[in-house]
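Note that this complex is displayed minus one protein chain, with the remaining chains in position.
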Amino acid sequence: MSRQTLGVWGSLRATFGRELLILWRSPGDIVNPLMFFVIAVSLFPLGGDADPTYLSGIAAGVVWVTALLAVMLSMESLFRSDYEDGSLEQLLLSPQPLYFHLLAKVAGHWLMTGLPLVILSPLLAMMLALPDEAYTPLIIGLLVGTPTLNLIGAIGMALTVGLARSGLLLAVLVLPLSIPVLVFGTGMVQAALAGLPYTGLVALLGALLVLALSLAPLAIGAALRISVN
Amino acid sequence: MWQWLYKLGSPRHFYEMTTSFLPWLKGVTYFLLIVGLVWGLGFAPPDYQMGDNYRIIYIHVPTALGAMWIYVMMAVMAAMHMIWNIKVADMVAKSSALVGAGFCAVALFTGAVWGRPTWGVYWIWDAKLTSFLILFFVYIGVIALRSAFDSETSGSKAASVLTLVGVVNLPIIYYAAVWWNTLHQPPSELSLSSQGANPPEIWIPAFFTGFGLIGLVFVFVIMRTRNEILWRERRAQWVQDLVKQEAGRA
Partner (left out) sequence: MLSVSALHCERDERVLFTNLDFAIAPGEVWQVQGQNGSGKTTLLRILCGLNHDYSGDIFWQGEPVQRVSEEFRAGVFYLGHSPAINKALTPLQNLRWFCAVTGFSDDAAIEAALAAQGLRGYEDVPCRNLSAGQQRRVSLARLNLSPASLWILDEPFTALDRHAVAALEKQVAAKARAGGSVLLTTHHQLQLDWELKRIDLDALAGRRELRA
C-alpha cells in the first residue's frame, strides 16, 4: 500500500505548503497590501512636503508605520477563509500539535505577504530620500520585525475572525501591541543616521521575535478555539 | 484561607460577603480621600519650585499607579478565569477594565493639566505619558473586544486572552517608550513622581489620597462586580428572593 505515515514535520510542511499555495492562487491577497504600502507611502510627500531634507527625516518612520499597517491589512487572509469554509475546525480537531501548525501557517503567510513588503521597502525609502547609510538597518529591521508583527497580528485576527466586522477592531487591538517593534525598528535607522551602532537593537528585535514565536502561537490557538465556539 | 477564597469564587458568596464589607470599605475610603484632599489642597505648603501646581500629584500619582496595578489585577483575574474557569474572576476583570481605563484617563488628563504650567504645553511625548497613552489604548482594546461579541462567554474568554497578551507586552512597551524617549529628548528635569526630597507636610497627604484612591478602586470594582453578578445570575433563585425582599422594603 502506498499509505505513508507522516510525522509532525511532514504534516507541518503540508500546512506551510498549503498556506503558500492558497495565497499564490489568490494573488489579490498578496498584491493589495503591497499596493496599499506603495500608495500610503506616496501620500506623505503629497500631503506633507516634497523637500528631500524633510522627507529624509521622516522616511524611516513612514516606511515602518505603513509597513505595519500593510501587515495588519494582510492578516485578513490568514484565517478568514479557513474560518468560513470550516478548515479551521478541521485543524483544531486534528491530532497534530496545533502550536506548530499555527507557526507553520504564520510563517507561510509571512513569506508571501511580509517578505514582499521588506523587498519593496528600499524602493520606497529611496523615493523618500533616505540617506544611503540607513538602508541596511531599515532592511534588517524590517526583516526581523515584520515576522513579529505578523505574529501579533495573527493573535488579533484569531480573536476577531468570528466577528462579522473585524477590520477596525483588529487595528484597535493590534496596533498598541506593535509599538515596541516600531520603536526599535525606527530606532535602528536613527541610530545609523547618528553614526551609532545598531546591533544591540537588532538583538532586541530578535528577542521580541523569539518571544513572539514562543508565546504568540499559544494565544492564537486559545483565541481560535474561542472564535470557532 | 483556601476555604475562604473558594467561597469567594461563588457569585452568591461574593455578593453576600461584599454586602457586609462594602459599607465599611466605602466609609474608610471616603474618609481617607476627604482628609487627603482637604489637607493636600488646602493646608500643605506650596512647593519651593513648582508653587501650587504640584498639588495635582495628590490625584495624578495615585491614579497613574492605580491604572497600572488595576491592569495587573485584571490579568490575574483573566488567568484565573482561563485556567480554572472562575466566573467571578471574569466579572471582576470586566469591572476592572472600565475602572482602569477611567483611572488611566484621569492620570493622562491630570498629567496634561500639570504639564501646561510646567512644560508650557499640554502634551509632550514623555516616556511616562506615552506609555500611559498606550496603556489606555490597551484598556480600550480589551473593552471593545469584549463588547464586540454577542455571546457573553466568548466575549469574556477573548477579553481574557487579550488581557494576558497585554500583560506580557506592557513592560516591553514601557521599556520601549523609555528607550525611545532618551533617544529623542533628554529626560525631563521635573518628574512628577520624584517627590522624595519634599518635606513630610507635602507627602503625608499623598498617603491619604493614595490609600483613598486604592480604596476607591476596590469600591468601584466591587460595586460593578455586584451589578454584574445580579445581572448574570438574574434567573437564580437567590437573586429573585433578593429582588422580592428589596421590593418589599421599598
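Order of writing sets the labels: A and B. Residues in every chain begin at 1.
As a convention for this text, a contact is a pair of C-beta atoms (placed from the backbone, for glycine too) under 8 Å apart; a residue touches a chain by one contact, two chains touch by 3 or more.
Fair warning: this is a prediction, and the values are worked out from it, not measured in the lab.
*Asks:* Which is it among A:Asn32, A:Ser56 or A:Gln96 that touches the chain not included here?
*Replies:* A:Gln96
*Asks:* From the list A:Asn32, A:Ser56, A:Ser81 or A:Thr136, pick the residue that touches the absent chain.
*Replies:* Residue touching the chain left out of view: A:Ser81.
*Asks:* Which parts of chain A face the unshown chain closely enough to count as touching?
*Replies:* The list for chain A reads 1-6, 10-11, 13-15, 18, 21-22, 25-26, 81-82, 84-87, 89-96, 101, 225, 228-229.
Simple rule for what comes next: only the chains that are shown with their structure count from here on.
*Asks:* Could you pull out which chain B residues touch chain A in their complex?
*Replies:* Counting only chain B, the residues touching chain A are 82, 134, 137-138, 140-141, 144-145, 148-149, 151, 153-154, 157-158, 161-162, 164-166, 168-169, 172-173, 175-177, 179-180, 183.
*Asks:* Looking at the complex, which residues from chain A come into contact with chain B?
*Replies:* These residues of chain A touch chain B: 155, 159-160, 162-163, 166, 169, 172-173, 175-177, 179-180, 183-184, 187, 190-191, 208, 211, 215, 219, 222-223, 226-227, 229.
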